[in-house]
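Note that this complex is displayed minus one protein chain, with the remaining chains in position.
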Amino acid sequence: MQQQTLVLIQCADEVGLVARISNVLAQQKLNIVTMREYVDEANNKFFVRVVCSGIPEHADILQQELTKTLPYNASVKINPANRKKIVLLVTKEHHCLADILVRNYFDTLHADVLAVIGNYESLGTFTEKFEIPFHYVSHEEKSKSDFEHGISDLLTHYDADFIILAKFMRILSPEFVGKFKDKVINIHHSFLPAFIGANPYRQAQNRGVKIIGATAHFVTNDLDEGPIIVQRTKSIHHGYDLTEMVTAGKEIEKAVLSHALKLLTEDRVMLNGNKTVIFE
Amino acid sequence: MQQQTLVLIQCADEVGLVARISNVLAQQKLNIVTMREYVDEANNKFFVRVVCSGIPEHADILQQELTKTLPYNASVKINPANRKKIVLLVTKEHHCLADILVRNYFDTLHADVLAVIGNYESLGTFTEKFEIPFHYVSHEEKSKSDFEHGISDLLTHYDADFIILAKFMRILSPEFVGKFKDKVINIHHSFLPAFIGANPYRQAQNRGVKIIGATAHFVTNDLDEGPIIVQRTKSIHHGYDLTEMVTAGKEIEKAVLSHALKLLTEDRVMLNGNKTVIFE
Amino acid sequence: MQQQTLVLIQCADEVGLVARISNVLAQQKLNIVTMREYVDEANNKFFVRVVCSGIPEHADILQQELTKTLPYNASVKINPANRKKIVLLVTKEHHCLADILVRNYFDTLHADVLAVIGNYESLGTFTEKFEIPFHYVSHEEKSKSDFEHGISDLLTHYDADFIILAKFMRILSPEFVGKFKDKVINIHHSFLPAFIGANPYRQAQNRGVKIIGATAHFVTNDLDEGPIIVQRTKSIHHGYDLTEMVTAGKEIEKAVLSHALKLLTEDRVMLNGNKTVIFE
Partner (left out) sequence: MQQQTLVLIQCADEVGLVARISNVLAQQKLNIVTMREYVDEANNKFFVRVVCSGIPEHADILQQELTKTLPYNASVKINPANRKKIVLLVTKEHHCLADILVRNYFDTLHADVLAVIGNYESLGTFTEKFEIPFHYVSHEEKSKSDFEHGISDLLTHYDADFIILAKFMRILSPEFVGKFKDKVINIHHSFLPAFIGANPYRQAQNRGVKIIGATAHFVTNDLDEGPIIVQRTKSIHHGYDLTEMVTAGKEIEKAVLSHALKLLTEDRVMLNGNKTVIFE
C-alpha cells in the first residue's frame, strides 16, 4: 500500500480555505485521496480531515506553509501518532475489556493496548492471557486522591494517548480529569442524556422505556455530560427483566465502545466545544 | 376469514391461570389461535391476550365463567369494540395527520377517524379532502379552561376511544386528562426520558447527541412521563443542523405514532401502572 | 438564505483535481460550503459534489474554466435543474403514491409531481384530491408497444426528469427504458439481489428468511438489476404470514422510495456503471 499523509486542521472559518489548503498540498506533491470538512456556522469554525497519497519531503515545511495560509491560531496536525497507545481501566465486568483485548491480540485495533488497570483483581488472569500487564489498584482503605494517584502514576508511565474506561465504575475527580484532558473516554450504559449516573438499567426499567442503549463519550467534570462520540440503541419490550436488560445492554456497550475506539485511533474525532465532529 | 374472539385478561397472578382460562375457552368451543401472556413478578400481576377461532354462543356466559375462575377483581374484556373511534388533535404540522388520514382513507387503520380538531385553521383544507370534519378551536383570547371545554365537548360528542395528539402543541390540564383517562396518546419528538418539554431537537443539538428519536405515550399529568407505547431512534451526525434534525425526526415521529396506533386499535396494549404491556 | 451554487463533476482521476477545482471556484468568488468526493480506484474515476455559497457572475465562464482544468471528457454540471419534474407510474397499490403526493402537496419534496399515470383507474380519485392530473392508460386489449406508447407520449409531454415506478407492476420494454435512460426509478419489494421478479414476499416466505426489505434502483433492461440507490431491511419472524409481510413491507417500501427521491431531487446520486455514488 502506498504511503499516505493525514492532515487535520481546525481553525476559524474563512472564504477560500479549501482552495488554500489544497494548493499547499499540491505544492508539496501530495494528492488528495479524501477530504472531509465541516463548518460550524454558529461558531464560525472550520474542521477538515485530509488523507493524501504520498509523504511530504519536509513535514515541517508542510506544517509551516499550512499555518501561513490559515487563519491565526489554526490547529494543524500532520500524521498524528499513527499508532495510539491505550490503557484500559476496568472494574469487574469483562465484556468491553475482552472485546478490546481480542482486537488488540489479533492486531485489528490499529493501536496498542499497553496495560490494564483494575480496581479489583478479578480481571487480572484474563488480561494476562494476552500478555498485557494488569495493575491492581484498589480503591479500598485509601483516600480518593491516593487511589487516583496510584492510577495516575501508571498512566504517566505508559504515556497513553487514550485512557479507556471500559466499565470502570468509580467517578474520577476534576484533578484527575484535568490532568488527562481530552484523553479519557467512558462507555455509559444508557442513551445519554437519559439515565445519567448510577444504575441506568434500573432507571430504564422503572421508566418503562422501549429502548436501551449505550454512549461512548469524553469524560469531563460533569458526570456523563462530556462530548459524545458514539451512541446506539436497541428495542426492548415489557418482558425484559433487569438481568435481560443488562445482558442485552452489554452487547451494545461493547459495540459502541469498540466503534468509538476505531474512530479515535484513526484520528476521525475532533472536539468542538462540548460536541464532537466525526469524519467517518 | 373465520370469525375470531379476542379475550383480554388482567388479574393478580396465581398458579394455574393459563390452565383455568384455556379450560373455560375449550368448554365454550373456542380454539386458541394465539395466547400471549406476561407475569409482572414484582407486582404479582398477570396479563393475557388470547385470540380464539370461533365465537361464543353466549358472550355473557363466557364472561361469567372466566370471571368465576379468575382471582378477585380480574379485568376480563371480550371482543372490546372491534373498530376504535379516533379523534385527532393537531396544531400546524401535517406529517402525522397526513399519515393517519391516508391510512384511514384506504382503510388500513382498522379504526375510524371521526374528526380532526385543530387549534389553528391551517390543516382544515387538507383534512376535508378526505371527507373528515375539521373543527377549528382556537386557544387565543380565551382561558385554558374555555379552550379545553371547546375540545372536550367535541370529544364527548364523538365518543372517541382514542384521542391522538398528532403534534398538538398545547399542554393539557389535569382536568382534561382526567376526563379522558387512558385515552389520550401523544407523540413526543425525542427518545424519552431525554429532552422532555419544549424544543427537544434544539436540546438535542445543544447536547451533541448522535441519535434522535420519538416516543408515543399515554398522556398523564406529568409532562412527557406517561406510559410509553413505542420508541424508535435514528443515528445522526455532527453535520445535522436543526432543520435537518427536524426533517429527519418527522419521519420517525410518524412511523412511531402510526405503529402505536396499530397496537392500540388491535387491542395489543395493556396498562401496567406507569408502564405498558404490549403483545405484538 | 444565501444563494448557493451546486457543482457536480465526474471525470478520470488525476493528481491535483481537488486543488484545481477549488482554485477555479475561488477565482469565481465561490466559497466551498461542502465538498464530497469519491475516487473509484479500480476504474480510475473521480466524482465530486461541491456546494458553494454565492453564485458565479457568469455560469458559462465557470463551466469553461472547470472544463479547461479537468481531464478530457469530464462531465461538469452547474446548478442542474433545481426543481426536478416528476411523473409517477402506478398500478393499484396506494402506499408509495400517497406518501409522495402528500410530500408534494406540502412542498417538502423539493420537486414537482406533474402527473400520475396508472394502468388501472383505481387511484385516480385519490390523486385528483391533490390537484394532480391522473392519466389512465390501460394495458388491456392492446399490444405492449401500444401500451408503452401511450405512457411514453405523456412522459414526453411532461418532460419529466424522473419517472418513478411507485409500485407499477408491468415490466417495461428495452425500447421504453432506452428512451428514458437513467430517468426511470423502481421500488422493488425485496432486498436485492434476493427475490428478483414476481412475488418477492412469497419467495421470502418460502425461503423462511428472517428479514424483509426493499430496494430503490434505476431501471435497466435487466430485470431488477439496475444501479441501486437505497436499500433497507426489517427483522421478521416465523409468525409473519404473507399478509403481514406485505403490510410490514409497504412501510419499508415507501420509506426507501421516499429517501431515494430525496437523494435524486437534491442531485446527490451519480451513476458509476451499474452502481451509484451517493453523497448524502
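When the chains are written out, they are named A, B and C in that same order, and each has its own residue count from 1.
As a working rule, contacts are C-beta pairs under 8 Å (C-beta built on N, C-alpha and C of every residue); 3 or more make two chains touch, one makes a residue touch a chain.
Treat the numbers as computed from the prediction; the structure is a model and nothing was measured.
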Looking at C:15, C:194, C:223 or C:248, which residue reaches the missing chain?
-> C:194
Missing-chain contact, candidates B:18, B:196 or B:223, resolves to B:18
Touching residues (missing chain, whole complex) on subunit A | 94, 98-99, 102, 105-106, 108, 126, 129-130, 247, 251, 255
Subunit C residues touching the omitted chain (full complex) | 38, 41, 191-195, 207-211, 213, 227-233, 235, 237-239, 241, 272, 274-278, 280
Per the touch rule stated above, subunit B touches the missing chain via residues 15-19, 22-23, 25-26, 31-37, 39
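One rule holds in what follows: only the chains that are shown with their structure count from here on.
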By Cα centroid distance, the chain farthest from subunit B is A
Mind checking subunit B against subunit C and telling me if their interface is mostly the same residue numbers on each side, over half, or mostly different?
-> same
What is the distance in Å between the mean C-alpha positions of subunit A and subunit B?
-> 40
